[in-house]
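Shown here: the complex without one of its protein chains, the others still in place.
Entry: chain A
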Amino acid sequence: MAAPELLSDEGYRADGRRPAELRKIRARMGVFAQADGSAYIEQGNTKALAVVYGPHEMRGSRSKALPDRALVNCQYSVATFGTSERRRRPRGDRQTGELALQLQQTFEAAILTQLHPRSQIDIYVQILQADGGNYCAGVNAATLAVMDAGIPMRDYVCACSAGLAEDTPLADLSSPEEAAGGPRLVLALLPASGQIALLQLSARLHQERLETVLEAAGQACRALHAVLDRVVRERLREVTALLGD
């Protein structure tokens, strides 16, 4: 069977988007009262929840504590009901472990960890519904949650994926597009400085194409940044209004 057509001759993707368009994003910060920070994000049908505790003293073995900066501890899981067929184990397999590590790397780069030596920051991300770009949604949710917790960061971390249909780069892949088997590039960007926190490429991609795909992913990240920024400001307005009362 031939792979499904990613981009029609008229320039539409299977779900009606143009190549560079993102899926609909909805986000909310401060969804849990108990945690220090929390956020919920929907990117299309992908839904992610992130919760942040900390910075707090090291739990468990104190020997892990770092003398000059805070330890970022991440956990990533997909809810058992998150996929179209029920999963057995929400975490603990190789893939989620790997994604947790990547999250940790991303946020170690973004959070100003040297401000909190010998302490620990916990980030828990759970994907409630998986529909493509799970990791990206997780990163975006975690960014909002870290901000909600009031932990100083260098910048937002915005993550977005991009793929390729023939010669046209596609931004923000949905799950059927990911399943089509083309190359997939995941980019986590600090938009203000343009620094890359994480770049991952699965499947082979010709060297000459890399630049265009990377450009498309960067563009998508900057668009995402605009959206996230609006959410944060909105939240700030709410909170200050509450304080004002």
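In this text, a contact is a pair of C-beta atoms (placed from the backbone, for glycine too) under 8 Å apart; a residue touches a chain by one contact, two chains touch by 3 or more; residues count from 1.
Just so we're on the same page, contacts and distances are computed from a predicted model.
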item	value
Name of the absent chain as recorded in UniProt (options "DIS3-like exonuclease 1", "Mitochondrial ribonuclease P catalytic subunit", "3-dehydrosphinganine reductase" or "Histidine-containing phosphotransfer protein")	"DIS3-like exonuclease 1"
Interface residues of chain A (partner: the chain not displayed)	1-2, 5, 8-10, 12, 14-17, 21, 23-24, 44-45, 84-85, 131, 166-167, 174, 176, 206, 208
